[in-house]
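Missing here is one protein chain; the remaining ones are kept as they sit in the complex.
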Amino acid sequence: MMTMDQGAAPQTEGGEFVVSPHPYATQLRTERLAREAALGSRRETLLYLNGVNKTFDGFKAINNLSLVLERGEMRAIIGPNGAGKTTMMDIITGKTRPDAGEVYFRGEVDLTKHDEPAIASMGIGRKFQKPTVFESHTVEDNLALSLSGSRSVLTALLHKKSAADAGKIDEILATTRLTDKRKRLASGLSHGQKQWLEIGMLLAQDPELLLVDEPVAGMTDAETEETARLLRDIAQKHSVIVVEHDMHFVRELGVKVTCLHEGSVLSEGSIDHVSRDPRVIEVYLGR
Amino acid sequence: MRCMLKRLSLLWLLILAGLAAAPVWAAEGDAAAIVQSFGGKQGYDETETHIKEAAATGDPAVAPALRALRDGNLYWRKSDEAVFIATESGDTLKLADPMTGADAGTAPKDDFTKVRVKNSIRVAVTAALGSLTLRAENAVQRLRAADTLFSEADPEMIEPLDGAIAAETDATVKARMEEARAAAVLESDRPAEEKAAAAKVLEQRGDREALNKLATFASSTKDEAARGAAERAIAAIESNIAFWGQAQNVWYGLSLGSVLLLAAIGLAITFGVMGVINMAHGEMVMLGAYTTFVVQEQIRQSAPFLFEWSLAIAIPLAFLVSAAVGLVLERSLIRFLYGRPLETLLATFGVSLVLQQAVRSIFGPTNRQVGNPDWMSGAFDVGMMSVTWNRLWIIVFALLVFAALLLVLNKTPLGLQMRAVTQNRKMASAMGIRTPWIDAMTFALGSGIAGMAGVALSQIDNVSPNLGQGYIIDSFMVVVFGGVGNLWGTLVGAMTLGILNKLLEPFAGAVLGKIVVLVLIILFIQKRPRGLFAQKGRFVDA
């Protein structure tokens, strides 16, 4: 996917220039080049998983999983129960450490070395399968807590609401159609509204990558359609991974699909390609 | 009560020893004449000479007279200076023949004079008795004589000891005699090689008394070679004592560990398996201890012959009492609070206050006396450490309870259902298991085990309304340390904490040792928040 030619560059340059650069600059440059050389094929990717393994009490939840997401891409992930979808999300967001394998964000950040808040601050947002919002806060406060910005305790103590924040919250409320619920407690929302609020919280974080776990579970058809539209909107500006069971919904998204089975990739391609793959049919219908 | 029993048994032993010590010796003549020489006015020096003469006869028949002399029971008649052993009763004396012990009637006290004794005389008598009884027929007596001579360590006794050792047939007694001889040799002016050999003998003995003898010798002797031998022996003994000291600490640790295990194992069920935090768990233990008290009271009043069986009767009763209280607690309170652990904690704490006060109101605030049956009393020695029967039985009991619980959990239908409910409540319910009933039974089981722990604790701790409080924090520490939901973790956790506590005590003192352990646990939780034997899996909430 990537060609590597920087490796040879230092020698030619070093030979031609008479004025030697500052030693520290040289050092920085060598380090950068070494880093880029190490990046190799994952340099241009947003998310890069290679040979990831995770075992729980002898159960292989993730088995030699490799997956690459390009910048700006939206990807749907399907798979039967126990295929390792949620564990994969856990690994990406730092909740679970893999036993082996590489997980890189933006080609260079090793996600296995960071914890959840650090990864969230880097720009990976996550929506859970079961909507989790702050029930005793209003919709507005839920969004305010999620807004990107300093995550320091003292700043939070002295924080004053700014006009920019208010504008952004208004915008998200409009996107998620929750404007008239602004002052409601989150506990008073319907299931679908909670899902949307959680997506709204993701947007408030303004992440580069959104991980969305079963966003339409328990939704009505109308809500499902609405959610698909919302996600397509979001995908204009963000990279998204959607985990979903609902094939109809996946088809509606119209993006590249990866099918997981027993912790590794079974099939990958367009929805039509994947749904015609005999192995996928066997996993879903066979046995 | 316990104390009385001990005294009684001691008395009994003494009587037995006395009977054995009073065989009628036929030998008269020389010995009799010497005994008679105690009669008449004489100085302490004279008396001491007579004692030496008596000892020199080697005839055990003079022993009763010497003993009487030491105890101030030897009298002579003013009229004829005849010597008698006599006991006072009011103004009269009850007389006995000094050689045969035969009854010699009574006589007014004024007609007799007591042979005067002072401490130096007593010491001389003891030494003389020691050498006399070396040849006694009874092995216990010979052993006692050897021990007396060991602590006296009189060089003059070396020769009698040599004779006795040559004649001795009992290996234990012979060894003691050799030790006594070695102690005497160290005090004597014998050559250095012999003293070095004696130091070796004492090293074999290896206890604190031997250490004292050697230390005294090493600090006083001028002979380099002998001192070297003594110092080597001292070092060897000290390391031996240190080893046994550690062994004793480990033993105490195991004992504490088994107590912790008993207190924590019920908690491992209710907290570990069910996830219910029961702050009244300690009070379940306390109820078990009070059940034991009530059982013993009933037995004392109506069937004293059953006393030896009181614990065997109390164990099932305590289980039932605590289990019943646990059942009521679960049905009336805890089941409304499932899934709200902090609220459960508070409510059960309230229950613990109520139970404590209830027991205080019924039985009074003071400690109640629970007796040890004979098989729970006393101690025996293993090497240089002392093992008490009650601690030993409690360890055995704790392990039995542990094994029984494993069996219940793994082999019975109730255990199967319990495990099913804890792993997946909804699924278990769908399979037709009555989950509320299983909850109640599990809680009752955990509480019942706490009750049985109370029976054991009543044997080593004060039975008071606060009994449970002393164990609750430690028990939680055991469960948290060992890992929730794993009985083996509880076992390892209890034993580790028990031994750690006791090994730290000599360095840090009891209280500081406990604090160190608490701090270590807190640090340990840092590393492994789920304990030693943690449950793993993707469903464990991070």
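As written, the chain order gives the labels A and B, with residue 1 at the start of each chain.
Note that in this section a contact is a pair of C-beta atoms (placed from the backbone, for glycine too) under 8 Å apart; a residue touches a chain by one contact, two chains touch by 3 or more.
Methods note: contacts and distances are computed from a predicted model.
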{"item": "Which of \"1,2-phenylacetyl-CoA epoxidase subunit PaaC\", \"LrgB family protein\", \"3'-5' exonuclease\" or \"Amino acid/amide ABC transporter membrane protein 2, HAAT family\" matches, in UniProt, the chain that is not displayed", "value": "\"Amino acid/amide ABC transporter membrane protein 2, HAAT family\""}
{"item": "Listed residues B:Val83, B:Ala347, B:Val370 or B:Leu467, member touching the removed chain", "value": "B:Ala347"}
{"item": "Contact residue for the chain not shown (choose from A:Arg126, A:Lys168, A:His238 or A:His261)", "value": "A:Arg126"}
{"item": "Chain B, residues in touch with the chain not shown (by the definition above)", "value": "277, 333, 336-337, 341-347, 349-354, 356-358, 360-361, 473, 476-477, 480, 511-512, 514-515, 518-519, 521-523, 525-527, 529, 541-542"}
{"item": "Interface residues of chain A (partner: the chain not displayed)", "value": "93, 95, 115-117, 120-121, 125-126, 128, 132-138, 141, 144-146, 148, 151-153, 156-159, 182-185, 201, 205"}
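The rule we apply is simple: only the chains that are shown with their structure count from here on.
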{"item": "Where chain A and chain B are represented by their mean Cα positions, the distance between them in whole Å", "value": "67"}
